[in-house]
Every structure is written in C-alpha cells, then in structure tokens.
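Sharing a structure with you now.
One protein chain omitted, others in place.
For chain A:
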Amino acid sequence: MKLYNEETIKKKIKSLAHKLYKKHKKDLNNLVFIGIKRRGITLAQRIKKELEKLAKLEIPIGALDITFYRDDLQLVAPAPVVRGSEINFSLQDKIVILVDDVIYTGRTVRAALSEILDYGRPKKIELLVLVDRNFRELPIQPDYVGFKLKVKKTDLIDVFLKEEDKKEGIYLEKR
C-alpha cells in the first residue's frame, strides 16, 4: 500500500531543509552531512541541495557503510555486500547531520554513531530520518522527522527513491 508519493516526499524534504536552516543559521559553515548507505545518502544529497539554496554555501557530505559495526553480522549469511565508507573530511568539532531513510529498532543508528566517533570527535551529532516508525529497541530518537508512522510490529515500511530504485514512494507492506 502506497502511503506517500513523490510529490509529498519532495515537499517534506524542502521543509526538513528549512528546519535545519532555521536551527543552524549561525553555524551553517560548521555543518556536515553523513548518509547511511544507501538511501540515507540519496536523501542527504537531496536535503543538502535544498539547504545549499538557502544557505548559499557548500556543505560537505560523506557516506557511511555500517557493515563492520553491526551487532547481527553473524545472522547475515552469506557475507554482506560492503560498499565502504567515504568520509573525506575531518569531523573534528563539526555538527554532523546523520541521515537515514527509516528509523525502526535504532540499531543501525547505534552502529553509525560508533563508526562516526572512530572518525573523530564531532561537536554534535543530530539525526534526521524520513520515516520514524515505532518499536524502538534502543533509546535513540531522531531530531528531525519527515513522517511519523504507527504500524504493527510485523509491518514492513519501504522507502523507494528514484535514484536507487527507479520508482519513488513510501510503502506499507502487511505481513
């Protein structure tokens, strides 16, 4: 079942960029984006584009692959595809906006936080997600949320983005 279409996502991304702009007006030049592979990066790129229109300066962007930081690696067989992290700038004293498509259990974000801290000591890390769904397993909450959904534990939320999936929308799959 399709919950949101391309147009709605586009509007939401604009409004998220506005929220970021309002909150960080004074420290925009200290801001960096880090997207969690893969859709987190696509989203981060879109928000970066919107924010740069407002801020009129370039904001660095990096990519995180959390495979080596997962707590369920041994449950994933065969070996997962690793795409590698690419953060080509220092995170020392930066304000990191961590971006992912969906937050669910919080374990991915936990892994991402550990990995970011191995790259340096940012001043602050904030979490931005397109979809916040219930049933967290760790005490981790996002700072910016696109859509907040209350679904059943067994339900599946899929985010498809044109750049990755050739179609776009947020879908609910009943199981």
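Assume a residue touches a chain if its C-beta (ideal position, glycine included) is under 8 Å from a C-beta of that chain, and two chains touch if they have at least 3 such contacts; residues count from 1.
One rule holds in what follows: contacts and distances are computed from a predicted model.
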* To do: From the list "Cytochrome c1", "STAS domain-containing protein", "Aspartate carbamoyltransferase" or "ABC transporter ATP-binding protein", give the UniProt name belonging to the chain omitted from this structure.
  => "Aspartate carbamoyltransferase"
* Structure fact -> Among A:4, A:69, A:104 or A:144, contact with the omitted chain is made only by A:69
* Asked: With respect to the chain omitted from the figure, which of A:5, A:29, A:114 or A:134 is a touching residue?
  -> A:114
* Absent-chain interface as seen on chain A, which is shown -> 65, 68-70, 73-79, 82, 84-86, 114-115, 117-120
